[in-house]
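Have a look at this one.
For this depiction, one protein chain was excluded, whereas all remaining protein chains were kept in their positions.
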Amino acid sequence: MDSDLIVQILFAAVKTGTPLLFIALGEVICEKSGILNLGQEGMMLMGAVVGFLAAYGTGSAGLGVLAAMIMGCIMSLIFAVLVLHLGANQVATGLALTIFGTGLSAFIGSGVVGQTIQGFQPIAIPLLSDIPFIGRILFSHDILVYTSFAMTFILMFVVYKTRIGLTLTAVGENPHAANAIGIKVLRVRYLAVMFGGVMAGISGAYMSLVYTPMWVENMTAGRGWIALALVVFASWRIGRIMLGAYLFGVASIMHLVLQGLGWSISPNLLAMLPYVATVIVMVIISADKFKEKLLAPRSLGKTFDPRQMA
Amino acid sequence: MIHIQARTEPSSLMKIASPLLAIALTLVFGCVLFSAIGKSPTQALHVLLIAPLADSYNIGEMFVKMGPLLLCAVGLSLCYRANLWNIGAEGQLLAGALGGSAMALYFGDSNSLFALPVTLLAGIVSGMLWAAIPTYLKLRFNSNLILTTIMFNYIGLYLLIWAVHGPLRDPQGFGFPESAMFADATLLPTLFESSRIHLGVAFAVISAFIAWFILSKSHLGFQIRVFGSDEPAAKYAGFSGKKLSWMVMLFAGALAGLAGVSETTGPIGQLVPNVSPGYGYSAIIVAYLGRLHPLGAILAAVFMAVLYMGGDLAQIEMGIPVAVVSMFQGVLLFFLLACDFFINNRLAFSNQATN
């Protein structure tokens, strides 16, 4: 395997990892607040179809992304109202959201199946893209990939260095204690869920505007679920999500590359790898008592009702 | 002013009224939705919700569809009662289908009386095994059960697909990813002539009653309920959380595994890549609709089965696209989940804002 090929693989891994990165960044913020939203696939599909429709209608891919973000946010609000206000079970509500989103996206997208649009074009960043290896791998993408870089660093700053991050973590770890010191738990969770929706929307738009600029039913093909594994794999750390997204990216293209080189491997067993790796990572991080802060947010998946304080 | 007030105790009236309210709201939504796409709302609702029960064939098929949903949901209900967030019924079902099918193929054309029981047992054990791994990881390493069980759903799925493309593929099948058809000795008998209702459906209903008995009449059930409502108290009372987790998880795994092997040895009759159209996930919704009560799960499973069949019938009889049907189903579930709010809360009307 020559170095050119390696560069190509890593370049492709960044592209493949980007939709995972977007949606996983949204999901990790959501989970950090203690909410598990299994509706990502539904939100992502809605983002993909609405993004495509808007871009198709207006001719502007930028407006497409904006529309996808708004749509993702609306979808997440359905979830938020049910779960946060009406105390519905998170897992069941998330699954219902995916059923709903899959149907709705197919319904509103049926008119544009087979249409094409001009998606985003790659922009090589001057100077940076001339760096050997790294330049090609990281700095010759489209604007959404750069947005995902920026998003990662902004979130790292916000979550680890600001009060907002502390509040978020406090709510996810112990909502009752957070409530007791005056944090508005539900408001924090609303915002976290909505952020998750917005990111799922962008992630969907990336699929329908950049990755394969078209709309077809169910085009996200389970990426929303993979993002869930990714968040665990990254043990809820934002920097690791980025790394993990690209690792998952490599994992999902590696067997294709190896086959092209003439290796014969069962594609099904390879497809299992990211999940097995995730379980192993989870065991490793949870086995070590000193790394307790790497565990899942303690209130994850549990309903919190401020009116029923113990 | 209208404001929300928590009830001091759950309203038993609303327990019955809330699903009815949800269905009423969905009917209103359905009327708007179907009118909007130019279909007769009354006919659409009739096809979606009543036609699946309108003749003996459809009722039989409803039971066939209900079986795996119920088996999985009963196990999940117990898990959730005990605060064990098992999302892994899908993987356990697939493991059961895989293990059971491997055994059925091992028996080949044998006429042995043991063929079917051993095949079913293999399915059950495989399901238990698939539940045991995440349970062990949780108890030993404190891993998050929701997430490990989801991972094992995927691992199970790919394992099954691998097997059906590889070792279990029908050698006479022209290379297509399907196993050979199972011999009669390993097929579940059907209960009635001219219907596909098979023994697995009976197992499902029986399992619901067994679970109900365990939950409400046995000491184990008492422990589950205490654990679910107040974990510290349960520990204080000296109940072993570990033992309880093992028992509940293995029970759930066994039922899901049975669901899987019943599908392959029942209506399908061979191992195919698509054994389950997501029964394990739908069963989560069924468990909640049934309010985590094993007998409630029976009603909820019937309801979900009707909904799925109605979706196909709506396409056949009225040409309503599947997309519209999933939207309708999603909204119905939203309303059902939302209306439960009124079990624990009520709207209060007053002139002054109070708190």
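Letters A and B mark the chains as written, and numbering starts fresh at 1 in each.
As a working rule, contacts are C-beta pairs under 8 Å (C-beta built on N, C-alpha and C of every residue); 3 or more make two chains touch, one makes a residue touch a chain.
Keep in mind that, in the parts below, contacts and distances are computed from a predicted model.
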UniProt protein name of the chain not shown, from "Nucleoside-binding protein", "Transport permease protein", "Acylaldehyde oxidase" or "glycine dehydrogenase (aminomethyl-transferring)": "Nucleoside-binding protein"
Chain not shown, its touching partners among those shown: A, B
Given B:Thr186, B:Gln223 or B:Ser276, the one touching the chain that is not displayed: B:Ser276
Residue touching the undisplayed chain, where the options are A:Met219, A:Leu247 or A:Met282: A:Met219
Among B:Ile16, B:Ala36, B:Ala54 or B:Ile206, the residue in touch with the chain that has been omitted: B:Ala54
Selected residue (touches chain absent from view) among A:Thr93, A:Thr167 or A:Asn268: A:Asn268
Chain B, residues in touch with the chain not shown (by the definition above): 42, 46-47, 50-51, 54-55, 57-58, 61, 64-65, 165-166, 174-178, 181, 196, 263, 266-270, 272-277, 308-309, 312-313, 315-317, 319, 321-323
Where the missing chain touches chain A, by residue: 5, 8-9, 12, 16, 19, 106, 109-110, 113-114, 116, 207, 211-214, 216-221, 223, 252-253, 256-257, 259-262, 264-268, 271
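Methods note: only the chains that are shown with their structure count from here on.
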Whole-Å gap between the CA centroids of chain A and chain B: 28
List of chain B residues in touch with chain A within their complex: 6, 85, 87, 137, 140-144, 146-148, 150-152, 154-155, 158-159, 161-162, 165-166, 281-282, 284-285, 288, 321-331, 333-334, 337-338, 340-341, 344-345
Touching residues (chain side chain A, partner chain B) in the complex: 36, 42, 78, 81-82, 85-89, 91-93, 95-97, 99-107, 110, 217, 225, 228-229, 232, 266, 268-269, 271-272, 275-276, 278-279, 282-283, 286-287, 295-296, 300-301, 305, 307-308
